[in-house]
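In this view, the complex is presented without one of its protein chains, the others remaining in place.
As written, the chain order gives the labels A, B, C, D and E, with residue 1 at the start of each chain.
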Amino acid sequence: MPVITVDGPKLSKEQKTELVKSITKAASEIIKLPEQAFIVLIQEREMDNVGVGGVLLSDKKTS
Amino acid sequence: MPVITVDGPKLSKEQKTELVKSITKAASEIIKLPEQAFIVLIQEREMDNVGVGGVLLSDKKTS
Amino acid sequence: MPVITVDGPKLSKEQKTELVKSITKAASEIIKLPEQAFIVLIQEREMDNVGVGGVLLSDKKTS
Amino acid sequence: MPVITVDGPKLSKEQKTELVKSITKAASEIIKLPEQAFIVLIQEREMDNVGVGGVLLSDKKTS
Amino acid sequence: MPVITVDGPKLSKEQKTELVKSITKAASEIIKLPEQAFIVLIQEREMDNVGVGGVLLSDKKTS
Partner (left out) sequence: MPVITVDGPKLSKEQKTELVKSITKAASEIIKLPEQAFIVLIQEREMDNVGVGGVLLSDKKTS
C-alpha cells in the first residue's frame, strides 16, 4: 500500500521501466513490505511548469 | 474545503460527471459538511506512468 | 491501482471506516475496476493549516 | 526545500513566470528561507477534471 | 477552485495567517480568479521526513 510519486522531467519508456523497478526494490527492502504492495506514480512535468528559486526552468534553460 | 483527488485511468466525460457526483455525495454525508464545500480533482494517468509491484501497468498489459 | 486521497477535517474511526467503504464502492462501480485495486489515503488537516479565500479556517471559526 | 504546488486552470507562459516569481517571493519572506530553496510545481487541470459541489466545472460553464 | 499546497517547515500561527493571505492575493491577481475561489493547504513536515541530495535535513543540521 505504500504510494511513491516521482514528479520530474519527461522520461523514455525504458527509463520508466527501470525507475519503477529500482525504486520499488529499494523501498521494499528498507520498509520491509513485499514489492507487490508498492504503487509508483510517475508525473512528467514540462519545464514551463516548474519554478526553482522563483524562476521557471524553461527560462533558466534559455540563458 | 475538503479536497478529494482521484488518481486513476482515463475516463469518459460521463464517468467523470458520475464520479464527482457520487463521491461528493458520499463524502458529504459522512464528513457532515455541505456538498458545496467539496472539491474533486481527477488525475488521469497513462499506464506507462503507473508501476505496481515494480512493473509498469503498460508492460503487464502486454503479457 | 487508483489512488484516492481525501484531504479534510479530523474524523472518527467510524467515519473513516464508512468513508473508505463508500468511496471505494462508488469509484469501483464507475471506473469499472475491482474494489481490491483501490487505495484510499485519508489526510486529516488542522483548521490552522487550511486557508479559504485568503483566511485560515481557524480564524473564520472564531468570528 | 519547501515545495509549493499550484493546481489550477490553464495559464499562459507569462502568467506562470509571474506566478512562480510572486509566490516564491512571498513565501520566502514569511517562512524565512532563501528563495533559492523553493520549488513551485504548476499543475494545469482541464475543467473536465475538476468538480465543485458535486458538479464538473465543464458542466457548470455550459449552464 | 485552485488548490495551492505549501509543503515546508513548522510555522507559527502568525506565519500561516500571513502566508495564506499573501499567496492567495498574489495568485488571485495573476490567475484572474476571485480570492474566494482559492484553497491553501499547509503541510508542515519534520526535518526527519525531508531528504535533499540524498541526505535527511535532520542529518544535515547536526553537521
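A few remarks follow.
One rule holds in what follows: contacts are C-beta pairs under 8 Å (C-beta built on N, C-alpha and C of every residue); 3 or more make two chains touch, one makes a residue touch a chain.
Quick caveat: nothing in here was measured; it's all calculated off a predicted structure.
Contacts of the undrawn chain with the visible chains, over the full complex, involve A, C, D, E.
On the side of chain E, touch with the chain left out of the figure occurs at residues 7, 45, 48-56, 58-59. Residues of chain C in touch with the missing chain: 13, 16-17, 19-21, 24-25, 28, 35-44. Taking the complete complex into account, residues 1, 3, 39, 41 of chain D touch the chain not shown.
Throughout what follows, only the chains that are shown with their structure count from here on.
Contact with both chain C and chain E is made by B.
Path length between chain B and chain D in the touching-chain graph (shortest route): 1.
Remark: among chain pairs B-C and A-D, B-C carries the greater number of C-beta contacts.
Residue positions of chain C touching 2 or more other chains, listed in rising order: 1, 3, 7, 50, 52.
Pairs of chains in mutual contact: A-B, A-C, A-D, B-C, B-D, B-E, C-E, D-E.
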